[in-house]
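Every protein chain except one is present and positioned as in the full complex.
Chain IDs A, B and C follow the sequence of writing; residue 1 opens each chain.
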Amino acid sequence: MAEVLRREVVYLITAIVTVIMFIEFFFVGTWNVAEELRTWATIIANISLGLGAVRLLSEHAKNIQKRRAGVWPFSIWLWIIFLITILSGLAGYVTTHDAMKNPLYNWLFRWPYTSLGQTLYAITGFYIFSAAYRAFRARNIDAALLLIAGCFVILTNAPIGGVIWGGIPVIGRWFLDYGQAPAMRCFLIVAAFGMLAYGFRALLGRERGFYGEVAGE
Amino acid sequence: MVKKEEENMAIIISGRGMALVILVLSYILFYVFMYLGRKGREIPVRTLPPMAAIPEGIGRAAEMGRPVMFTPGIAGDLNDPTQGPQVLAAISILGYIARECARTGVKLDVFMPIPTALPLTEETLRTAYMAEGKPEEFSPDMIHFIAGQSPYLTAVLGYFQRERPATNFLIGGFYYESVVMGEGGNTIGAFQIGGTANTHQMPFLVATCDYVLLAEELYAAGASISKDPDILGCLRGEDIMKFILIALMIIGFLLGFARNPVLINALRW
Amino acid sequence: MSEEELTFWEKLARIDRRVFYWILFIGLMIPFIHPIVFPIAISPSTRDLYEGIKEMVEPGDVVVMNIAFGVDAWPECMPAFAACTKLLIKEGAKIIFWGAYYDVDMTYQEVLRRCEDYFKNLKYGEDYVYLGYYPYQEAAVAQLAASIRSIFKTDNYGTPLDEIPMMKNVDKATDIKLVLSGDTGDVCDYYIRQWRIPYGTPVAEIGIAMLGSSYMPYYRSGVLFGMSVGVRGGAELEKLIGEPAEATIRMGAINISHILVVIAVILANIGYFASRRK
Partner (left out) sequence: MPYPTAPADVFGLWVAWLLMLMIYSYPLYKENPVFRFAEHTYIGVMLAIMLVRTSITTTINMVAPPLMKGRLDYIIPIVLGFMMYFLLSARYRWISRYPIAVLVGAGFGLGMRGVLIPNILNQVISTITPPATGAGAVDWWNYIYIAIGTICAVMYFVLTWEHRGAMGYATRLGRWIIMIGLGAYFGNTVLFRMAMLSGRAQFFLQVLKIAPM
């Protein structure tokens, strides 16, 4: 019985929810239950973040406890800044129903948080540079095509490309508007089938890899 | 929904009929070939080099005495329609990686930024170590959770240079972190296997990883290792669907020269 | 092969990446000290966006501006977003702002600041309204299409939607003339699937450049009526509405960085062929 509860019932719930989503999509009628299930899913996902928080904080607590070399002082700092941020945010929320109204939380959000976000988001600029440097080498026909398409598009996006040679934006635009279309279309199509098949197996309860059961066993 | 009065007799929402046909047809084909596969029918499958390279990557880590890193990207939660299935497929592959690691005694670090996927990841690792007869080597501490995309990326970058993993697996639903992790991994000379179905991240994984699972290959990866008849059968079904689509495209392409919209209208049904 | 054996040309293929990083970061600063402006051509997708808005929007129509980018993506997304806001106001549209990012408040404030001259003649609640944050999920976008009030009971400042003049008869996707979505992720996909397909609401993408590639099939098949591609699209829109601003200056930095990338790629290939000949 316990086994059934642990496995079959779980697969059954997955399948039922999937089918409800299908029915709502294809068939005429009002399917409030589908909408409600989606809201539930959102709520569940939101609540589950706390689980991650427990994990993350306990990992750093262990770092401190074991005095892990090179890391533990930073783990202490992580705890401190976490507590400051969450307490100020909660204080704001409890008193005014808006965490942002707490000046400390607002400051943390406005300066360290957004700056770090922009910084990390922009760090890709460096890495895409060196990735191009390493990957765009004409080792064979495949790589040469990658290189040619990439360079024309790069020079097209920068206005200076058209100044260097008038043909660059023409060719580059062709790559952007048409040249890449078949590949993108193909990825969309085959990824869709991949998902349909994967989802189908999950629907039948035959794809259990992600439920911790090793495939093919 | 947005039904007009006069269409109230219809059962299927207009414009979605053909979608239903595709869905049902695919499912029938999947089922038929799964059934045939179970009956013992041989279905050949192209080996996927990235999957074949997994033992090599883990062997490398064993030789160098360094850890292996796995991360599924942070594109979306499990209930996200485009990313969720990719994350699940990645966790399935993680199961295989974890078994290899358990067998060879290589330390495995999993960076999992998706809280809802934590239980599945833990279960997968636990089962993998159990299957290899080393349940005592599993610990939930192998799984590192970090909330938020950019902090997760920072933590992985820091980890790269502090622990210097020998092999990185970047498999799952990625966003912008793909290029940074890929290049960050290159800096420390790691062997890398990537995989995603997000078209916008494929170029970066292709540029930075040694092997990449693209689009459908991510979902099919299990087949090339396990030869599981269910997965193989589905693959055969998918291929037949592709041929059907190709046939439709050829017919439609030729009709296009005659400007005959009959097929297009049929597909819009 | 040890360092000593490498010829000059071969070393070109193995330059330490940090050298590039330094050159790049310093190079990117130049245009902000001394602007470098080159003429810019308008791409078809931007033109379709511009003309689509001009054609479709009649004074009084309600449109949605979806903020699906964070503060981190301002340099890329904000110019086009601000330019579209200006264009919509010129066309007499009533605008609903909402967003799927934590920091949507800051982005909204910045939009107001950048379009200050336009907003000063408008009245909050009658000409534009800010509803705030909704969860970054397809389910939420689907619900917004069915009923805005199922997600937003009030605007961001606590006023019930029914008490806001411009929201009186607005609740469903069909009440909205069009949606412009500034994205860094795939929220526009949600609008395509949950608004465009079932309800036919026109949708256009005004987000980051890489989405230009992934949404190109949608644009080509007419699912998106127009598209502005990243900061370049922003610069084009600024030219179309005749108000050069941030994006126009930023294109200078784009010129420098793109040339640097191409130079690096050329060096890499010279080095690669030199070492292969050996």
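Side notes on the structure shown:
The definition used in the following text is that contacts are C-beta pairs under 8 Å (C-beta built on N, C-alpha and C of every residue); 3 or more make two chains touch, one makes a residue touch a chain.
Predicted model, so just to flag it, every value in this text is computed and none were measured.
Judged over the whole assembly, touch between the missing chain and the shown ones holds for A, B, C.
Residue C:28 is the one among C:28, C:53 or C:129 that touches the chain missing from this view. Although one chain is not displayed, its contacts with chain A can still be listed: residues 5-6, 9-11, 13-22, 25-26, 36-51, 53-54, 56-57, 70-71, 74-75, 77-86, 89-90, 93, 99, 103, 105, 107-116, 118-128, 132, 135, 141-143, 145-154, 156-158, 172, 175-176, 178-193, 195-196, 199, 202-203, 210-211. The omitted chain makes contact with chain C at the following residues, 17-18, 21-22, 24-25, 28-29, 31-33, 72-76, 102, 110, 113, 133, 135, 138-139, 153, 189, 192-193, 197, 208-210, 212-214, 217-218, 220-223, 229-232, 250, 253-254, 257-258, 261. Along chain B, the points of touch with the absent chain fall at residues 15-16, 18-20, 22-23, 43-46, 48, 77-82, 84-85, 88, 115-116, 118-120, 122-123, 146-148, 150-151, 154-155, 157-158, 160-162, 179, 199-200, 202-204, 206-207, 215-217, 220, 223, 232, 235-236, 238-239, 242-243, 245-246, 248-250, 252-253, 255-257, 259, 263-264, 267-268.
Keep this in mind: only the chains that are shown with their structure count from here on.
Between B-C and A-C, more C-beta contact pairs are found at A-C.
Taking the CA centroid of chain C as reference, the farthest chain centroid is that of B. A simple rule picks the central chain: find each chain's mean C-alpha point, then take the one closest to the mean of all protein C-alpha atoms, which gives A.
Averaged C-alpha coordinates give centres for chain A and chain B that are 14 Å from one another. Inter-chain spacing, taken between the CA centroids of chain B and chain C, is 29 Å. The distance from the centre of chain A to the centre of chain C, with each centre set as the mean of the Cα atoms, comes to 19 Å.
Multi-chain contact residues of chain B, defined as those touching 2 or more other chains: 1, 13, 77, 79, 150, 176, 183, 199. For chain C, residues that reach two or more other chains under the stated contact definition are 17, 72, 137, 139, 213-214.
Taken in their complex, chain B has these residues touching chain C: 1-2, 13, 15, 75, 77, 79-82, 150, 175-176, 183, 187, 199-200. Here chain A touches chain B in the complex through residues 22, 25-30, 38, 41-42, 44-45, 48-53, 55-56, 59, 62, 70-71, 116-117, 120-121, 123-124, 127-128, 130-132, 134-135, 146, 184, 186-191, 193-202, 206-207, 209-217, going by the rule given at the top. Note for the complex: chain A touches chain C at residues 35, 38-39, 41-42, 45-46, 100, 109-110, 113-114, 117-118, 120-122, 125-126, 129-130, 132-134, 136-139, 147, 150-151, 154-155, 157-163, 169, 173, 176-177, 180-181, 184-185, 188.
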